[in-house]
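Every protein chain of the complex appears in place save one, which is left out.
Up next is subunit A:
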Amino acid sequence: MDISQYLDSFLAESEDNLATLDDLCLALERDGASDDTLAAMFRAAHTLKGMSATMGFMAMADLTHHMEDALGHIRNHPTEFQPSVVDTLLAAIDALTANLDQIRDRGSEEGIDHSAILQRLAAVVETQNSRSVEGSSEAGPPVAFRDRVAEILRSGREPLVIQIAFAPECTMKAVRLLMVERAVESFGECAAVYPDVQALEADADASTAYLAMLVAHQDADALLTAIREISEITTAVVVELESIVSASGEREMNQARQETAATVAVATANETPAHHAAAPSTGGKVRDQTLRVPVSRIDEFMNVLSELVIAKTRLELLAQRGDHALREVTEQIARLTSSLQDGVMQMRMMPVESLFQRFPRMMRDLQKTLGREFEFVMTGLETEMDRTVMDEMGEALVHLLRNAADHGLEPPEVRERNGKPRKGTIRLSAYASGGHVYLEVADDGAGIDRDRVLNSAIGKGLVDERSAQNWTDAQVYDLLFASGFSTAEKVSDISGRGVGLDAVRGKVESLGGDIRVESVPGQGTTFVIELPLTLAILPAMLVQLDNYIYAIPTGSVEEVARLSAEDIDSIQEQPVYRYRDGVVPIVDLGDRFFDAPCRGDYPWNAVICKEGKRRLALIVDDIVDELEIVNKPLGRYLGQVEMFSGATILGDGRVALIIDVRQLF
């Protein structure tokens, strides 16, 4: 079998599964060994193992297999669960990720050695084993199962506990158990099973199994009959409740609340036994059906579509001269085209979750390396963003988050001294509002120290001392984004490397966005990034210069003006425009582009552009239109061209360059 054609989807899906495992590890550490978490981890690990084995990547399959073993032991001995085990699991995930990376880069597993991590995983299994005292199921169902029964009893219901025994010659006990689960399904909810299907697969010696059913007790006989009809099931009997609950005694009654049961309680709100049966391969929750489509294919589609839009515009022109029927068809085509366009735009949108999912792990590691203590909270994971914008934002967010952990939050002792909770909070949120997506990184740390920022800026010669005295806080905070500025008292590995916030601002602005910072002394700092919903389509003003049309993104335009002689002043022989309470430098675009000024007789057509707090008056021959344009890259060959961020194709098929206003300052 030629498997190479499946490599891409193997890589993508394995990446997803590793990310899921990563998340679940953190959940495991946070919430303890809960059934749901472990079941989900099993599913992800199982899929990973199956896929890598099928692809012939045995090092990966082997490591995943041992990881499953470790998970199995955690599940079977939940009371022995030590959070430190999570470190080992995470290390295993890292090793798998590195393994996957090598497969992607080199196509082989050559030279991969997992022996160190395999030893650590084996150690997990052994310590758990040696601590284990109550492993055998021969003496009746284990504590966890009894706890579950006790729990049901406390909720006021009386479960029917059934013991079944497998025939000694039965080789596929897991399958039989599945059949039992199916058979009893129609009678009522199955609240607990011991051992569950996966455990049974691993344990060939098990001879009995227990089920706790929530059924009317008069159905008991019919239920038992149904079970006994399954071949290789020798007996099925009802077990007295007292024998289970009293045997487990007082201790479990008390502990039941705190401990998490290890036996998988199959029937939770949304998981029925039938789902459980399918779980190992498909995941327990019902998901939307999705298709994996390479991004390049969507981009190609988008290209074709924008040509369609152009053709449609031409058709509209022709139809004006044509008869009624032609106009009608043209209108219909126009409607269909625009809904197609909406559809493709929608396809390019992805929930920010795919960007955010790697952060919890990063923040966890940061706590350890930095000696900070904090909760990391993420909200708005479902907020959708253009994929290209999102890809570009990853590094900037990493920087802001590290910054918040390193500089934003005070060390735990300092927090306690200041009467704040020892544990800080770092919040990453996303939300959409009015055509923009907002990303916020907030900490509840000390806030920005105005004086320290000022002193540092003065020391670095970024501002002069006298002029800075009357600055507003916002102006001072703005200094943080100045190039080469870092107030960290000690430069650490994590942040404060001087490439800091100015790089973040540069990235955000290159995407047509904006970043600002809000801070309250003693209460914390919030960085707010505002981004356009999409980069592919943007509103723009079309201006004419000579015979060519240029587009200026509306986001950079403040207003349009016609300048007459009395509006113009001159400073050092450079023309300036008196605008509001200040003056704005005048840039003649014809002059700037072709050394052919377009300033002739007054009035001059001017577009007042803004970039942050700075303004420019661009003089052009004519202002043509304002409309939505499709942003197309200029490509690598022209990549370094200054003053233009891309190009678009106009209704008549000509190309118009998109002016990058920032480059004109």
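The criterion applied here is as follows: a contact is a pair of C-beta atoms (placed from the backbone, for glycine too) under 8 Å apart; a residue touches a chain by one contact, two chains touch by 3 or more; residues count from 1.
By our rule, contacts and distances are computed from a predicted model.
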{"item": "Chain left out of the displayed complex - its UniProt protein name, from \"Chemotaxis protein CheW\", \"Probable glycine dehydrogenase (decarboxylating) subunit 1\", \"Glycerol operon regulatory protein\" or \"ABC transporter substrate-binding protein\"", "value": "\"Chemotaxis protein CheW\""}
{"item": "Contact partner of the left-out chain, one of A:240, A:307 or A:382", "value": "A:307"}
{"item": "Among A:241, A:463, A:503 or A:634, the residue in touch with the chain that has been omitted", "value": "A:634"}
{"item": "Absent-chain interface as seen on subunit A, which is shown", "value": "303-304, 306-307, 310, 548, 592-594, 632-644, 646-647, 649, 653-657"}
